[in-house]
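First the structure, which I've put down as structure tokens, then a few questions once you've had a look.
For this depiction, one protein chain was excluded, whereas all remaining protein chains were kept in their positions.
Chains: A and B, in written order; residue numbering restarts at 1 for each.
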Amino acid sequence: MPVLWLVLIVLVMAVAGYMLGRARALKSAGGDSRDLHSLPSYYGANVTIMTLVPAVGILIVWLLVQPILIDRTISSTVPAEAISDSMTRGLFMSDVRRIADGLDLAVTEGAMGRDEADNIRAEFTDIRDRLGNLGVALGSDVGPEVLRAAQRYRTMSSAGNLLMTLAVLAAAGVGFTISYMATGKNFRARNVVEKVIRYLLIFAATIAILTTIGILLSLVFNTIEFFRLYPAEDFFLGLTWSPSFGGGSELGILPLLWGTLYISIIALLVAVPIGLFAAIFLSEYASSTVRSFAKPMIEVLAGIPTIVYGLFALLTVGPLLMRVFGDDGIGIMQAGTAVMTAGLVMGIMLIPFVSSLSDDIINAVPQSMRDGSLGLGATRSETVKQVVLPAALPGIVGAILLAASRAIGETMIVVLGAGAAARLSMNPFDAMTTVTAKIVSQLTGDADFASPEALVAFALGMTLFVITLGLNVFALYIVRKYREQYE
Amino acid sequence: MTDANATQPGAGRPARSSSLLQLDERTRRRNASEARFRLYGMAAVGIGLAFLVMLLVAILSNGLGAFQQTAFHLKIELKQDVLDPNGNRDIDEIKDAKTFAYSPLIREAVLRQIEAYGIDTPLSEAPVEGFSSPLDNLFSSGARSTLRDRVIANPDLIGQTVDFRILASSRVDGYLKGRVDRESIARDKNLDTVHLDLVDALHEQGAVEKEFNWDFITGPDASDARPEQAGMGVAMLGSFFMMLVVLGFSLPIGVAASIYLEEFAPRNRFTDLIEVNISNLAAVPSIVFGILGLAVFIQFAHLPQSAPLVGGLVLTLMTLPTIIISTRASLQSVPPSIRDAALGVGASKMQSVFHHVLPLAMPGILTGTIIGLAQALGETAPLLLIGMVGYIASNYPGGVAEGFLAPNSAMPAQIYEWAKRADPAFYERAWGGIIILLGFLMTMNIIAIILRRRFERRW
């Protein structure tokens, strides 16, 4: 039975449960809802929840676990020699799945009988051709082992699906019955319903943690896998980055880190002075009219998607720099995509980030501090330089660190604006590349996910994650300490 | 009064001029440095605003062209002997005439027009039949399929002379928009100045016009060779389905999480962990979410690659921290007296939250959600990793299910795709795409601002 139908049946049971539970509760109180412990709708909701939650829970878990179990079972029954040298077990299994899906499709489309699908032999039929007619493209001819595995896969899946249907319906039925029987005028339905809602709320709050765990697991496992294929010290200490999918790649992270760092530094050199001075001007000097116009205008820069900045770097800033520093000008720039291009544009992107964070922080310095300084006959700039900024310094350092972490993690600007060559150079007009840009290029090709050239992206991602996380934790800690000081 | 004259009044006020009306040297210097400092600040604000203006000018000047497209208006004779030699209007036989059979019809129509307007051009000698003709370079290579589709849709047109709107090739389009000039044509193997002369002449007669380009907004993407036909329509649908997913997941989950953290959570290590987690997740680079999506949704859960559903899920996880943070802020702004009042008349804690606090916080929550959605709409990097680039989004999804599950692109991914293509004509499309994208973002932000203005409550 398709999952959709199953879900619909459970939903119908849930709705029926609501009405029946409500009716039963009212009846037990002789039709007078004042005699009930809770409002009638809570009794209905109770039955609905008890029907829905266990059934849906089982459904979700089953859907997640079944494929893994079947995969594992089938995979263990396939002998190692059945897998040709050119492919891994993972690729073999994905072929199996694709054929199994193709057979399913063939049956539903009527191109194949049920029995035929179960018993068809690769030795006698060209499966690839027949499935190809249905729009299922297979990479190679289907060998007998693959086909047999695929057929076993189908049988197990359909058996599993049947079991799942039964289990889900049983859970729904049991939940329904128990909660319906429990419904009566003294039953504390509201408390039960509220408890369930509370657990749902807790679950929602936990998703943030699950996301982090998901990030960590997906990074850690693949990184370990990568280090099994490629030595860790070569990765962390290597000075060359030259991946080649034919093998013999050199995957040293240092050139990428250098590119990342160089671009971030240029970006900060642009963003920090401009952002900081803009924040000082807007919070200490500007009249309220200027402020109410200029502040949102500068913040518009923060709302512009990074792809726009990327295009701006590639098509506007790059050619502009070329005209000055390229062969027609000074002659130290080979192409429009360079560290300087990406750094400048990223700096523009970070201006509002630095300015609005610094603005908050400068405004957190108590007015009495400024009054004290002005009252002594200090000018505004003396007040800013000698009283406000020193007081706000920790917060501003925090803001700059947050901006740095943004710069290091930024992707689109460097993918489009920085070039693709990994090199260790001091010339800011050279093309260089970054960790993020290489994550994109290593994972968007047609590479085999099991090769070190693709897996290296996870190790790069891990490095990026650790660096930005460290910066963030540190920066947030500083900012929080700073805030507490003036609260 | 013992210490009254610890410092003599006269001796204690040394360097200062006695009159306030005269500035002493030091004050003058200090004022100058004050003015300088102020100037730096003004310059910084000015530079920031100048960047904004530069960006907008670049976007508009490069992108507005995409909203216009050059097209020929030709009277094309759909000859029966070419398209339906047997004359029985059998649809299968008509389909047998492949697209290149339509080329001579178009060429002929042009030649007829050249003659009608009495234009003197070497191209009037160009061959009508044959595999290729210099005339072909004037049109989009998709022009023939335009004709064929129309004929197949309505076979009765065969044998008639019909008005057609035929898209010009991207070079001709670029020439009329001023993107391609005669000098660069000299290096172009597809187009000669002869072509341009002809285009100029036809333009004068009104047979070639720039027109508003609806196809760019609603149409599908086209292959590398046909920038003039590429549109945002399919990618827009992709983004739309993604945003449905983001809204459907992140709003309920975000609100539920915020309610728990703000109203129910005890102060303990677990909730502390969640809080730290949320504030750090908000600052995780978006590309890392792409890695997560690739590893968990595609490699582990085997969801279809390039599907808006997967994109939506990844963006949901990315948007959640933003929504949670803004939702908590608006829950906090509801004063405790409201909760006390509800509890005071015997409502349960849960009822007080859902009946009173949540409705009052709703405008703030919606504002935060819209801003979160706007962020998600413009996000590109994670979409690259889950495969939403690298192919041509040329098919509209067939239905709602397909909308979520069939491979599609998204607006920012489509822009990136165009920026990567070799033909500079696609750059115009990319800028134009940005105008559309920014249009959506602006609308969303304006709605958020209006919501805030209209419903914001000061307690």
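In this text, a residue touches a chain if its C-beta (ideal position, glycine included) is under 8 Å from a C-beta of that chain, and two chains touch if they have at least 3 such contacts.
Just so we're on the same page, contacts and distances are computed from a predicted model.
Choosing from "Outer membrane lipoprotein-sorting protein", "RNA polymerase sigma-70 factor (ECF subfamily)", "Phosphate transport system ATP-binding protein" or "Cytochrome c oxidase accessory protein FixG", the protein name stored in UniProt for the chain missing from the display reads "Phosphate transport system ATP-binding protein". Put simply, the hidden chain is in touch with A, B once you look at the whole complex.
Residue B:20 is the one among B:20, B:153, B:345 or B:422 that touches the chain missing from this view.
Considering A:13, A:317 or A:391, the position touching the chain not shown turns out to be A:391 (whole complex).
Although one chain is not displayed, its contacts with chain B can still be listed: residues 1-7, 9, 12-16, 18-21, 23-24, 26-27, 30-31. Residues 287-288, 366, 368-379, 382, 386-387, 390-391 of chain A touch the missing chain (whole complex, contact as defined above).
Following the convention adopted for this analysis, only the chains that are shown with their structure count from here on.
Annotation: 21 Å between the Cα-based centres of chain A and chain B.
The touching residues of chain A, counted against chain B in their complex, run 64, 67, 97, 190, 194, 197-198, 200-209, 211-212, 214-215, 217-219, 221-222, 273-278, 280-282, 284-286, 294, 297-298, 300-301, 303-308, 310-312, 314-316, 348, 351-352, 355, 379-382, 384-385, 402, 405-406, 408-412, 415-416, 436, 439-440, 443-444, 449, 457-458, 461, 464-465, 468-469, 472-473, 476. The residues of chain B lying in touch with chain A in their complex are 30-31, 33-34, 37-38, 40-45, 47-49, 51-52, 54-55, 58-59, 62, 252-254, 256-257, 259-261, 264-265, 271, 273-274, 277-281, 283-292, 294-296, 299-302, 317, 320-321, 324, 348-350, 374, 377-381, 384-385, 387, 389-390, 412, 415-416, 419, 427, 430-431, 434, 437-438, 441, 445.
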